[in-house]
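One chain of protein is taken out of this complex; the other chains stay put.
Just so it is clear, A and B label the chains in written order, and each chain counts residues from 1 on its own.
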Amino acid sequence: MAARRVRSAPYLFIAPAVTAFTLLLAVPIGYALYLSLREMRITGLGLGPGARAERWAGLANYSAALRDHELLAGAGRVLVYGGLLVPVMLGLALVFGLLLDADRTRLRAFSRIAIFLPYAVPGVVATLLWGFLYLPTTSPGYYVLHQLGMSGPQLLQGNGMYVALANIAIWGGTGFNMIVIYTSLRSIPAELYEAARLDGASEFQIALRIKIPMVLPSLVLTFFFSLIATLQVFAEPMNLKPLTNGISSTWSPLMKVYRDAFTRGDIYSASATSVVIAFVTLAVSFGFLKLAGRRAYGEDNS
Amino acid sequence: MTITTAERTRAVAPVTAAKQRRKGGWIPTLGLLAGAVYTLFPVLWVLIASTKSIDQLFSTFTLLPGSGLFTNLHQLSAYRGGEFWQWMLNSALYAGVGGALSALLSGVTGYALAKYRFAGRAAIFNILLAGVLMPPVVLAVPQYLLFAKAGLADSYWSVLLPSVISPYGIYLARIYAAGAIPDDVLEAGRMDGTSEWRLFRSVALPMMAPGLITVFLFQFVAIWNNFLLPFVMLGDDHKFPVTVGLYTLLLQGANAPALYTLVITGALLSVLPLIALFLSLQRFWRLDLLSGAVKS
Partner (left out) sequence: MFSDAPRGLRLALGLTSAAVAAMLVAGCGSSGSASSAASSSGPVHLTYWAWAPGLDQVVSLWNKSHPNIQVTVEKQAQGDDLLTKVITASKAGSAPDLVQAEYQALPTLVSNNVLADISAQDGSAASTFASGIWKQVTLGTNAVYAIPQDSGPLMFYYRTDLFKKYGLTVPTTWDQFKADAEKLRAEDSSKYLTTFSANDAGLFAGLAQQAGAQWWTTSGSSWKVSLDDAATQKVASFWGGLVKEGAIDNQPMYTPAWSKALDDGTQIAWVSAVWAPGVLSSSAPSGKGKWAMAPLPQWTAGQNVTGSWGGSSTAVSADSKNKAAAAQFALWLNTDPQAVAALVKDSYVYPAATDAQTGGALATAPDYLSNQPDFYTQAAKIAATTAPAAWGPNVNTAYSAFKDAFGKAAQNRTDFLTALNTVQQTTLADMKTQGFTVSG
């Protein structure tokens, strides 16, 4: 009797989540998959009723998405952006985490909250305020440079754009990753350091030889989440776009999805493109986890 | 809370060693302060900009405070009969209720996945997690069409319900339950004839509380900052959250330019509740449950 209860209990416990997942995510995903195989066909002028009919498109939307060189170019831009963003953000997060963890540090609580604060700022607001700071005529930075007789770099055009966009993400994300790394630093037993200190190791050596290897799992995790966020970058370029000529409506793959779905009103090809992006994300994250799993846990994991 | 306890034990233990190294603490302190300056500067900018009146915003030096704060606050409050405060209230409702429901749902699911062995467990967990891979941009339209078929589009539910399911929250709750709830406590309860539901409610849930508060905070921030879902779902601006509401202030058409002073003041006000929530609940941020995660 009791055993049967235990057996049925987990199913009852997960039932609400499975129901919610099915209705709110799985069905829409299924619907999106269905839409990706459909298309709208228009006849004649397309103005009267009945001039518009939805029909099967087979894999036409997919082949169009895969042949679209703008999608590929967007993926390339995201690679450059991510190549800039992820190492700098995680590097800063690691350095700040180690500094917070250093024994001698003062003003710890203040710095921790200050660096974490941008995480609370919505993307729309963050881009608006950085936009003000990037535009040469409204930015105090350019004002100071101008007074000194220098001119600043153009951040809203050419390659400066990558810096401008990555900076917004670094600003918003460093604190979060710092806290992840810092918390795992705090859980390292202090005896490990004492032993090293007795051997005459400097704080720097301790950080390099003990702390960083010990927090490697956190670094792997933060890297993983940063990777997914990078592949789905959307809000920052979208909100910065009105301020500059330098960001096209297909700057990142998800922006192309948005343009197709919300500007062109073509949900069908937008769905197909998203499915492609989702598969690439899946492949990249799976591949990364495999690689990281082997490197980080090769020794201690069964 | 882990942070504070850990700090305390470490500060006490190596007293002598720490004393030697106390001096010269300015290098890491300066490093952190440089980081704080970087992160706080734009916040300072919003603070200053929100004090400027419309004719000061573009004409006076960026970092010079203006005299328009009260006018801005007054105009923002007066906009369409106090619509801004309705948006703030809506955001609080979506984020508060959505975050709480999400935390509970994640809690019970994570608990089941961590503490029971049952057929299909791994498969269900993986499927739930795969939800994060589908970008929200493309789900918005199918979700809208399906909600409309159910007669729920343009209702509070249309924003609340999709926020409730969080693959990320379930993932965190599972990790946390695995670490925080000892199996023998559950076994002892079963020996006493406690029902499974009671075990969860009275034994497991309190133990998972710190982790669930983290899930709640994550979801709260995510829902508060969400833009696309409410933008697509809602037509009635009385139900808008503050992000979508501010967007309507920014885009009023070519013949009515963005109300920058109102948007900037509104942006500042919209961030304040989140900052307050962080400061009051920061002790409960259980981010270490993340770092333990990769292994399992």
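Note that in this section contacts are C-beta pairs under 8 Å (C-beta built on N, C-alpha and C of every residue); 3 or more make two chains touch, one makes a residue touch a chain.
What you see is a predicted model, and the numbers here were worked out from it, not measured in a lab.
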Identified contact with the non-displayed chain, of A:8, A:22 or A:43: A:43
Listed residues B:25, B:96 or B:273, member touching the removed chain: B:96
Of B:40, B:130, B:180 or B:275, the one touching the omitted chain in the full complex: B:180
Residues belonging to chain A that touch the chain removed from view: 40-47, 49, 51-52, 131-132, 135-138, 157, 187, 242-250, 259, 261-265
Positions on chain B contacted by the hidden chain, ascending: 1-2, 5-6, 54-55, 57-59, 80-81, 83, 93, 96-97, 100-101, 103-104, 141, 144-145, 148-149, 153-157, 160, 176, 179-180, 205-207, 209-210, 212-213, 216, 231-232, 235-239, 244, 247-248, 250-260, 284, 288-289, 291-292
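Definition applied: only the chains that are shown with their structure count from here on.
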Where chain A and chain B are represented by their mean Cα positions, the distance between them in whole Å: 16
Sites on chain B touched by chain A in the complex: 2-3, 6-7, 9-10, 13-14, 17-18, 21-25, 28-29, 31-33, 35-36, 38-40, 42-43, 45-46, 49, 58, 61-63, 105-106, 108-109, 111-113, 116, 118, 121, 124, 127-128, 130-135, 137-139, 141-143, 145-146, 161-162, 164-165, 170, 190, 193, 195-197, 200, 221, 224-225, 227, 243, 246-247, 250, 263-264, 267, 270-271, 274-275, 277-279, 282, 285, 287-288, 290-295
Chain A - residues contacting chain B, complex: 2, 5-7, 9-14, 16-18, 20-21, 24-25, 27-29, 31-32, 35, 92, 95-96, 99-100, 102-108, 110-111, 113-126, 128-130, 132-133, 138-140, 143, 171, 174-175, 179-184, 186-187, 190, 194, 197, 203, 215, 217-218, 220-221, 224, 228, 232, 234-235, 254, 257-258, 261, 267, 270-271, 273-274, 277-278, 281-282, 285, 292-293, 296-297, 301
